[in-house]
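Note that one protein chain is taken out, while the other chains of the complex remain in position.
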Amino acid sequence: MKLPLAIFALLALVPILSALGVPLGGFVPLLLGRVMIFAIAAMSLDLILGIGGLASFGHAAPLAIGAYAVAILDAANIHDAVIVVPVAMAAAGFFATATGAVALRTRGVNFIMITLAFAQMIYFAAASLADYGGDDGYTLYSRTTVLGAKLLDGKAFYPTVLVVLFLVWLKLRIIAASRFGRTLSAIRQNRPRAQALGFNAFAVELAAMAIASALCALAGVLLANEAEFVSPAFASWARSGDLMVMVILGGVGSLHGAILGAFAVVMAEEALGRLTQHWPLLFGPSLVLAVLFLRRGIAGIGGRRD
Amino acid sequence: MTDLLRITDLRKHYGALRVTDGVTLKLAPGSIHAVIGPNGAGKTTLIHQISGTVRPDAGSIHLADHDITTLPPHRRARLGLARSFQITSVLPEFSVLENVALAVLGARGSAFGFLRPLAAEKRLNDAASTVLARVGLAARPASLAGALSHGEKRQLELALALAAEPKVMLLDEPLAGAGPEEAERLIALLATLRGHCGILLVEHDMDAVFQLADEISVLSQGRVIANGTPAEIRADPAVRAAYLGEDF
Partner (left out) sequence: MTLLAVQLLNGFQLGMLLFLVAAGLTLVFGVMNFVNLAHGVQYMLGAYLGVTCASLAGGFWLGLLLAAMAAGAFGLALEWLIFRHLYARSDLDQVLATFGIIVTLNEAVRLLWGSAPLELPMPDLLSGSFMLMDGLRYPVYRIAITAVGLLVGLALAFLVNRTRAGMLIRAGASNPDMVNALGVDIRRLFRLVFGIGAMLAGFAGVLAAPLVSVEPGMGENVLILAFVVIVIGGIGSIRGAFIAAILVGLVDTVGRTMITDLSHAVLSGQAASRLGPALASMLIYLVMAAVLAWRPAGLFPART
């Protein structure tokens, strides 16, 4: 309980410090903003991956769906979150329900490959949307407003993202402790037993995928606004892989661990990217080494059990 | 009164091997019906078909008035069929109390509650505590199920079935691996359940079977070769032949 609150306190410190006139530059809020957006996506993945044990390799799809909802509504001159957010979440939830109904008929390796394939489907579908830039992507005319207020612009962006991150974390924590979350966990721990107790494992897992997907679409909305741009690359398999890495590095099932994981991945890209343009040559091997030698994720360093 | 469980001419074969070959069984309300038979007689496949993890090729299974032959396991559970597993099957990461609370929820409630913590659901937890007291686990509600001793896991396994307040309990070798003292305790516990629900008991421990059962069916090569009261079964020559050499 202390660690997550400390994380949020540190994140909240940034706008406070810059309001007090500490020169952080534009760089720190920008980078941490990105970290928080990916943390939202990674945390939503942690619901199905960590608590539900469903290794989805297609979580970039709802991220892209959320982002494209912003773009498509932007082209229709609709910019308010009152419409954008529900549309984004509903679209992503629908996608997860439709594809999940197929993917959940399988387990293990099959599930991983099928979720990956469906995300690739979104990638190609996005690339073929000629009206929204096709392969080249689409630049937004205007950022999303919240009831007319420019909460996703300029200095307001960071605090808004922080609030969303906190609310998503809180919501996921509540879900995790609820009937639904505990049942989902029970199904992961022992599926035949959970079914023999009377739980419809398929329905529970499908609902979990829809919820995770809808929450991830929130991150997609924020990401589109941060970049003022969307492109099929939002749905790329590498993005799905990054999200998975964030969750696993942070320690599966811990939720706040996903924030640490997102921090680690975004910072690694950034720091290594400054060191050399060939930063993946350092990132890739460290990933392999982390898997081989770090068994419990970053949150598990020091053998602490949460 | 109708039978709680009625299995009619059930058949299942894998290739040429007839694992279940026209099994017919009835379970009267409040009674304990034991199914015994040598290894390979088809007891496990029978259990799988009753609980819903294996689909029979022909025949039917009725739970009270419901035809459950083709229903998935969770639907059968919701209709009042609870089971224990031969190899202990609990939720290892959860506490003993939470295991049982989920069993209560699975039988009677809905999993689709997203707000209130399960730990704060008083009715579920109270019901779970009552069940724990009945199986003798009242002292260990907070222990992790995965950390229990083998005997305690067997007790928890039974608690998971009991918590559903089922019409029918399907007990797959509830005494497997239990020491003599544990076995005695479990037998006494099972005896108290007589009259509350119907129990279909698959068990290797013949002492337990003859102590508990009101009716015994003997399975051999997928068929019921004898059926009757414990006294009748003891005297049946066909049974003696099937069990040749086994102590009984």
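First chain written, first letter: the chains are A and B, and each begins at residue 1.
Methods note: a contact is a pair of C-beta atoms (placed from the backbone, for glycine too) under 8 Å apart; a residue touches a chain by one contact, two chains touch by 3 or more.
The structure presented is a predicted model; accordingly, all values stated were derived computationally and were not measured.
Student: Considering the complete complex, which visible chains touch the unshown chain?
Tutor: Checking the complete complex, the chain left out touches A.
Student: Quick one: which of A:G21, A:G108 or A:G154 touches the chain that's been left out?
Tutor: A:G108
Student: Which of these touches the unseen chain: A:V161, A:A194, A:L215 or A:I248?
Tutor: The missing chain is touched by A:I248.
Student: Using the touch definition from the top, which of A:F38, A:F57, A:Y138 or A:F157 touches the missing chain?
Tutor: Residue touching the chain left out of view: A:F57.
Student: I'm checking contacts with the chain that's been left out. Which of A:P86, A:G148 or A:G284 qualifies?
Tutor: Considering the complete complex, A:G284 is the one touching the chain left out.
Student: Provide the residue numbers of subunit A that touch the chain removed from this figure.
Tutor: These residues of subunit A touch the chain that is not shown: 49, 55, 57, 99, 102, 105-106, 108-110, 112-114, 116-118, 120-121, 124-125, 127-131, 237-238, 241, 244-245, 248, 252, 278-281, 283-288, 290-292.
Note that in this section only the chains that are shown with their structure count from here on.
Student: If you average the CA atoms of subunit A and of subunit B, how far apart do the two points sit, in angstrom?
Tutor: Here the centre of subunit B sits 43 Å away from the centre of subunit A.
Student: Which part of subunit B faces subunit A closely enough to touch in the complex?
Tutor: So the residues of subunit B touching subunit A come out as 51, 53, 72-74, 77-78, 82-83, 85, 89-94, 98, 102-103, 105-107, 109-119, 121, 160, 164.
Student: Give the list of subunit A residues in touch with subunit B in this complex.
Tutor: Subunit A residues touching subunit B: 174-175, 177-183, 185-186, 189-190, 192-201, 204, 207.
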